[in-house]
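Every protein chain but one is kept in place in this view of the complex.
Showing subunit A:
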Amino acid sequence: MLSTLGGGGGKPAKPSFVSYVTPEEINQTEKECSRKEKHPDLLPGEVIFCSAGPVLKSIKDDLFQRVVYGTLLCTNFRVSFISDEAPSDEEAAQLFKNKLYGENDIPLTCVDHIYGGFDDKKKLIISGFVKNKYPSKIIVCCKDLRLFHFSLAYAKEEDAKKIFQGIVYHCLEPKSLKCVFAFSYGEKTLLNKENQTKPKTVMFDTSEDWAQEIKRTKGNCKLISNNADFSISAKLPQFFIVPTHVTQEDLTKFDGKGIPIWCWSHHSGCALFKTASLPLMQEDASSQLYKSYMEGMLNAVAQTHLYSVKTEELSDSLPTVQDIQQSYSKFKQFFLLDNTNDFWMTDVKWFSSLEGSCWLDIIRQCLAKAVEVVECLEKENTNVLIMEEEGSDLCCVISSLVQLMFDPYYRTLGGFQSLIQKEWVMGGHRFLDRCNHLHLKDKEQSQAPVFLLFLESVWQLQQQYPPAFQFSETYLTVLSDSIDVSVFSTFLFNSPHHMASIAKAMLEPGQRSPVNWPTVWDWSVQFDSRAQDFFINPLYMERSRQDKAPRKMPRPKHQRHQSLPSSAFKFSPSAKKGFLKDETDSLKKMLRVKRLSRWMNSPDSAQASTREFFVAWQRRPLDYHGLLLPCLEGPTLRLWSQRYLRWIPEAQIFGGGSITILKKLADLLAEVQDLRGNLDRQACRADFNHQGVVARAKSSIQLSSAFPFTMPRSRSFKPAIPIGPLHSLITDSLADQEDEENLGIV
């Protein structure tokens, strides 16, 4: 260690652009250690592009700012800093180690922004070509919200220039998909078939998976399996499910648009569908075609159950993907803080800043919309068709949230992963474009953290009902990080067709075998089994055997017929002309009643009805294995502090955080499981291969609220003391008053 400077105590920390090391110290160190070229442990297929040293990395260790010497490298996978200090071999550091990248590695696709430090100014870098002077510092902001400060001031000028250009080029410049590391990695690794089954994830890439799913939910729809060669549509998966009354002819009409894709069936028989909407509002020749086609599709959906359907054009009531991107860009800035000073300065207006970004509000809107859909399915037993332009963004968010709220299976680890496969991966969410990993200029407009928005909403549900989820908060955080690790096929493509065509193209030059891209669900790629124990929520209670018997909801039959949809087709009234003309008179009558009721409902009363639905649900005893509805009142939506605060030392509670309770629970759970294993052995006199599922970190490990992502190196006895202006506090007449009227002067 060279010097320990900066921050604690009551004094503001120096801004990080000041060099903390005097030149004398530098010279001394250079003499001391003759520099050796250092290499990281390269992954299969990984190659080094360039490197430079000595580079200084400034780090904030338990509130103290200091610098470490090392070498900075850029490979085809990551930017990596190799410290000259001996790596910490503490158990704590090894406990939750990611096998692909360490604390000093930044996967190239994880880089969000790069800033160049010129003297004491900082400039956003957009290109590797610099007119005058190369920056002496590189500041890398990561998508997982880590922040790195590297100083190139002591490296040879030539090296510094090279590494700067290299990093900027490989992180920010547009590139082709084949340059993504997954391709080099996939060529050199063998697919690990065994580990993929733990926990069991349904990939939905076979017709059996879909058949099984429709059987599980007792759905009443038909499986389409002749898109295996994507002849029906390149936008749809190879296998999918549609209402029984959709004909083969219907499928091939508008390149997949307008086809109601089955998502999930409610136990009453009604079901949730999603679709990419046809441009119905256009006033051209084709719009009439679209309208009558859509009527046919609605007819088909309605016939799934009780001839009822409610449609919801999500873009009418939810933010656009651009809104989502804009809001998140604002929001994430709050967590990329240069120094202690920034932390406390932004603390004063923290709540209004959060509100200003609208990010929590967008989460609320998504959850609220999902509750509305749940209400239709649960209370009114109406089929629901959600739609949006592509049918693969907010449709995915809403349909997955609805299913999570309804179906306890999706709240298990395997179930959750299967849900993401079904709705997102097979549902054709454009992961590649939404993440814009390739930094294509023409894709900048389509970049948006839609999947992250979903994970955020899941986190809100999870923190409101912790015992209902088999997976932990840590799991969600790791999953959100994995989006930006360019190794997994899960997040690499825009659709199943996209992936299939790339795979096919790779095969053509006469390769031996198809490329092996691991899916993110093969967690052994990133974590050993001990670290994977952190994915399990110790609060989760599996439904006991008695409860597992299928429960019939006591539901008076007449209620179904009485309940009417609160709203139905939203598009122009003319579209409804001739609707259901092939149906019997009685059906027509029934439908007319429903339409009438819809017109009487104003949007306000729809909201009131949803609130009533929530209150009625809330009055019933809470069943963690039944329907879950999120509470959406202001104070109940919270910041995902593990994800967003984990790297900020000032925000770390040493020896505290909810992890201290979870750890205790996990330890006790492990103990109970050991005892049971023992019992089984004793009883059966056989070797029982007991597998613990719980993290058994030794109690000597110092916990902090950021565990297991960061661990305090040493017990810090210096508290973080707020500094900064207290302007926000009013100084009105009240503040000037005395506490007591008369002062006791003796």
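FYI, contacts are C-beta pairs under 8 Å (C-beta built on N, C-alpha and C of every residue); 3 or more make two chains touch, one makes a residue touch a chain; residues count from 1.
Quick note on the criterion: contacts and distances are computed from a predicted model.
Undergrad: There's a gap in the complex where one chain should be. From "Dihydropyrimidinase like 3", "Glucosamine 6-phosphate N-acetyltransferase", "Myotubularin" or "mannitol dehydrogenase", what does UniProt name that chain?
TA: Checked against "Dihydropyrimidinase like 3", "Glucosamine 6-phosphate N-acetyltransferase", "Myotubularin" or "mannitol dehydrogenase": the hidden chain maps to "Myotubularin".
Undergrad: Among A:44, A:279 or A:722, which residue is in contact with the omitted chain in the full complex?
TA: Answering carefully, the residue with contact to the hidden chain is A:722.
Undergrad: Which residue from A:124, A:281 or A:675 sits in contact with the chain not drawn here?
TA: In the complete complex, the chain left out is touched by residue A:675.
Undergrad: Even though one chain is hidden, which residues of subunit A still touch it in the full complex?
TA: Here the touching residues of subunit A are 10, 343-344, 347-352, 354-355, 360, 412, 464, 466-467, 470, 536-546, 611, 614-615, 618, 622, 631, 633-636, 638-639, 641, 645, 648, 650-658, 660-661, 664-665, 668-669, 671-673, 675-676, 678-680, 682-685, 693, 705, 717-722, 726, 728-731, 734-741, 743-746.
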